[in-house]
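With one protein chain removed, the remaining protein chains of the complex are shown where they sit.
Then we have subunit A:
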Amino acid sequence: MSMPITTQENARKLSKKEFNQIYWRSFTLLGSFNYERMEGLGFLYAMMPSLRRIWKDDPEGYKAALHRHIAAFNMTVAPSPFVMGIAVAMEELAHDDENFDVESINAVKVSLMGPLSGIGDTFFWGIFKVIACSLGVSFASQGSVLGPIVLLLAFNIPNFLTRYYCLKIGYNNGSKLLENLQQSGKMQLFTYCAGIVGVAAIGCMIAAWIGLECPIAFSIAGSEVVVQQYLDEICPQLLSLGATLLIYRLLKKKISIMKLILIIVAVSFVCGVFGILA
């Protein structure tokens, strides 16, 4: 590496050390969350080492760059390094090309917030979390220490890998790739297939872990009638399934979640007191 390099090429290079800095700092994105700038300061914190390198010969440009990246920013955290990667690449262009429209940097950031959050929420709040937590519960409910270990691993392996590759891909060829994926329909297909796993897991959990029963029993003409036995013959866990579908329908009717919780607590409490549900 003794070849002389021009300043321009030098400025274009994201070193391993800087890559790692952005990577680890991306974990603190929500660290100073507030309603005004949301993740703005966290984003700036992750960007700072790169901004310092890119703008080190231009103090005014550096200030302007700092202001750019403390602007309001908010998205699901796991894929956020993708945006950081793109932003670093764009800052490098902005420094080298005087005609570069710096406004476009924040425009790109904002335009990525929506779609990436959508994908990120589906995967990280929907699928990965559901699978990790349900595996965790299945061990922990038997008192096994594997519960928390499996939960953390199942969630964090995708979490750490996603951040790594998002940053790498975002920096190298970010905006092009996202366009390609969306146009070819691959991303949609992948999300759909992940949805299959998530939804099947929900079906399994409804059957395995609610365990709602009706303890009512009475006798007619000397023979004992246990309501739950009849319900089980129709379909095991019928009440659990029924309760979930009923609540799901109420959710679809856009009843506020707090109101819904209050209704559920009140109704099920009364049913419990009178021995209708257990």
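The rule is simple: a residue touches a chain if its C-beta (ideal position, glycine included) is under 8 Å from a C-beta of that chain, and two chains touch if they have at least 3 such contacts; residues count from 1.
We adopt the following convention: contacts and distances are computed from a predicted model.
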Self-check item: Identity of the absent chain, which is to be given by its UniProt protein name, from "Stage III sporulation protein AA", "VWFA domain-containing protein", "histidine kinase" or "PTS sugar transporter subunit IIC"
Solution: "PTS sugar transporter subunit IIC"
Quiz item: Which listed residue, A:A107, A:L161 or A:I202, touches the chain dropped from view?
Solution: A:I202
Quiz item: Which subunit A residues would touch the chain omitted from the figure, given the whole complex?
Solution: 26-38, 40-42, 44-45, 48, 52, 59, 63, 66-67, 70, 74, 76-78, 117, 121-122, 124-127, 129-138, 140-145, 147-148, 151-152, 155-156, 159, 163, 180-181, 183-186, 189-190, 192-212, 235-237, 240-241, 243-245, 247-248, 250-252, 257, 260-261, 264-265, 267-273, 275, 277-278
